[in-house]
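The structure under discussion appears below in the form of structure tokens.
All protein chains but one are shown in place.
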Amino acid sequence: MFEARLVNSATFKKILDAIKDLLDQASFDCSESGIQLQAMDNSHVSLVSLNLKSDGFDKYRCDRSLTMGMNLASLSKVFRCSGSDDTVTIKAQDDADTVTFMFESKKQEKISDYEMKLMNLDQEHLGIPETEFSCIIKMPSAEFARIVRDLSQFGESIVISCTKEGVKFSTQGDIGTGNVKLAQTNNFDKEEESVIIDMQEPVSLTFACQYLNLFTKATPLSNQVTLSMCDNVPLVVEYQIPDLGHLCYYLAPKIEEDEN
Amino acid sequence: MFEARLVNSATFKKILDAIKDLLDQASFDCSESGIQLQAMDNSHVSLVSLNLKSDGFDKYRCDRSLTMGMNLASLSKVFRCSGSDDTVTIKAQDDADTVTFMFESKKQEKISDYEMKLMNLDQEHLGIPETEFSCIIKMPSAEFARIVRDLSQFGESIVISCTKEGVKFSTQGDIGTGNVKLAQTNNFDKEEESVIIDMQEPVSLTFACQYLNLFTKATPLSNQVTLSMCDNVPLVVEYQIPDLGHLCYYLAPKIEEDEN
Partner (left out) sequence: MFEARLVNSATFKKILDAIKDLLDQASFDCSESGIQLQAMDNSHVSLVSLNLKSDGFDKYRCDRSLTMGMNLASLSKVFRCSGSDDTVTIKAQDDADTVTFMFESKKQEKISDYEMKLMNLDQEHLGIPETEFSCIIKMPSAEFARIVRDLSQFGESIVISCTKEGVKFSTQGDIGTGNVKLAQTNNFDKEEESVIIDMQEPVSLTFACQYLNLFTKATPLSNQVTLSMCDNVPLVVEYQIPDLGHLCYYLAPKIEEDEN
């Protein structure tokens, strides 16, 4: 028997919005410690890793580890039926081939349940090695989304360059070139508006706009995003999900002789 | 001479929005008692019945009964020209082949008039027999619209089941099944948020989502909607138009051996 209850169903909706454009389907691995999802995107370029710890749920019970393969478009349809203040309860029997989502309104006068068929998906467990990063940039998630969107108008890739002073995002294309520079914040009054750089050595790497843009679908999950970079190692774009866990995206840098 | 004046032209705009996706054209029957419209939808499945009583208008004069056939897309274009605070006056001469709509702004500094050609439409007068219903459900119109929209994602038809305790809307499709249960409200503080059931005997009937969705275009007209159901009799979906009349939709239940 698996049962997980989240008073704020909107959080789960935001998680789905953050991954459904990258993944058509995915396996949710449920165990005593929580729910995990790890998958390459549809075009096998980037990696999505979601971690929701059991403590973060309002009720959590997992008698036996189970893996639930789901079509994310269908799952999005189910969550589109939840009201913004609804509580969601996810339920599955051991060895069941369906999962049930129950939504309850605040005053309990409306109860909806949706039973969805599960899928058998090939499991691909991907080891993510621990890395020492050259630069770790913490910045407002909305600012990151804005910059990626703006520069994507001009070119197909973005160079992210980090020094002690700040971080620079650059692109070039037929129209011309664009650079956005963010200085490290001195004033830490509003932590969520800060740009904080933890640098071992300067780094400058090139990434495909297309994937960075897809990662920024997670912006509603968190005010801050963390970018971790190191030469020859995938960029990690991490969004904390308050009290519940985190969502990470991994993307290998482009190797381009003629750029930058 | 026919002349009808409504201080709140927005009400007429909402009525048009509620019927223009079901009807390409329609005959408005004007008499001393008011304006009536009765028509099968374009695909001849459901029936629309509109009743606006003369008392509800701010000024109303109808010397001789007349029938005005109008193209509803054209009529919508005319009403799109009215401001949200405008007064509308509808005028037609006896035996005229045009109708005039005059919009006046609050301060009278802007006056618009639109003259539209009338159409000769085949009249189909449909007798609607008085029925004793097994269940009459009064519920918030926005909730009904939301449920129909949500369940339409999964299947082509919705089963509405009513008992003394409450009403259940169900569907099933390729993805799985969905059920939404509303309990009868005990607390009658806010009448417009209440679910009130008047039941003679339990009933469970199946209806096509497509039409239910079109009926919910009337949601802006009223906070409440009334669903009247009885075996082998069309469902009546009724929206009261405050102080002016009502708009009813009729839809026969589906007869399906294999469902529910």
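Miscellaneous remarks
Chains here go by letter, A and B, matching the order in which they are written, and residues are numbered from 1 within each.
Assume a contact is a pair of C-beta atoms (placed from the backbone, for glycine too) under 8 Å apart; a residue touches a chain by one contact, two chains touch by 3 or more.
The shown structure was predicted, so the numbers you read here are calculated from the model rather than taken from an experiment.
The chain not shown here is touched by just one of B:D63, B:D113, B:E191 or B:D243, and that residue is B:D113. Among the residues A:M40, A:L121 or A:V180, only A:V180 touches the chain that is left out of the figure. Contact with the undisplayed chain is limited, among A:E3, A:D17 or A:E143, to A:E143. In the full complex, chain A touches the hidden chain at residues 143, 150-151, 153-154, 175-183, 185, 195. Where chain B meets the missing chain, the touching residues are 71, 74, 77-78, 80-81, 98, 108-117.
The rule is simple: only the chains that are shown with their structure count from here on.
Mean C-alpha positions place chain A and chain B at a centre distance of 44 Å.
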